[in-house]
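Complex shown without one protein chain; remaining protein chains in place.
Up next is chain A:
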Amino acid sequence: MTIAALLAGMFLATYLTRASFLVFGRHLRFPPALKAALQHVPVAVLTAIIVPEALAPGGQVDISLGNPWLVGTVVAAVVARLSGHLLLSLGVSFAVFGLMRWW
């Protein structure tokens, strides 16, 4: 039941945006200010998810070099920023995270 509601709501939230012009076309006009604002959404949303998870994994605040989530995230960011290579960044950060947790 909850899954059905979850999926139905997510479907509507997704499909309405994609169908907006293609299906309901003619009468719509895209506001330029909204267009400019939308460019910032991915960075804003993803950063908003990353920061609390990295600094307080599982809800426990741990801002130290002993926090594998924090160190792993910083490593992922540095490698991705320098190399621009997604898989390399994931591989290196997973390795660092794994070593810190199970060594």
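As a convention for this text, contacts are C-beta pairs under 8 Å (C-beta built on N, C-alpha and C of every residue); 3 or more make two chains touch, one makes a residue touch a chain; residues count from 1.
The rule is simple: contacts and distances are computed from a predicted model.
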item: The complex's invisible chain, by UniProt name, from "AzlC family ABC transporter permease", "2Fe-2S iron-sulfur cluster-binding protein", "Photoactive yellow protein" or "Response regulator receiver domain-containing protein"; value: "AzlC family ABC transporter permease"
item: Contact set of chain A toward the excluded chain (per top definition); value: 2-3, 5-7, 9-23, 25, 28, 30, 33-57, 68-69, 72-73, 76-81, 84, 86-87, 89-90, 93-94, 97-98, 101
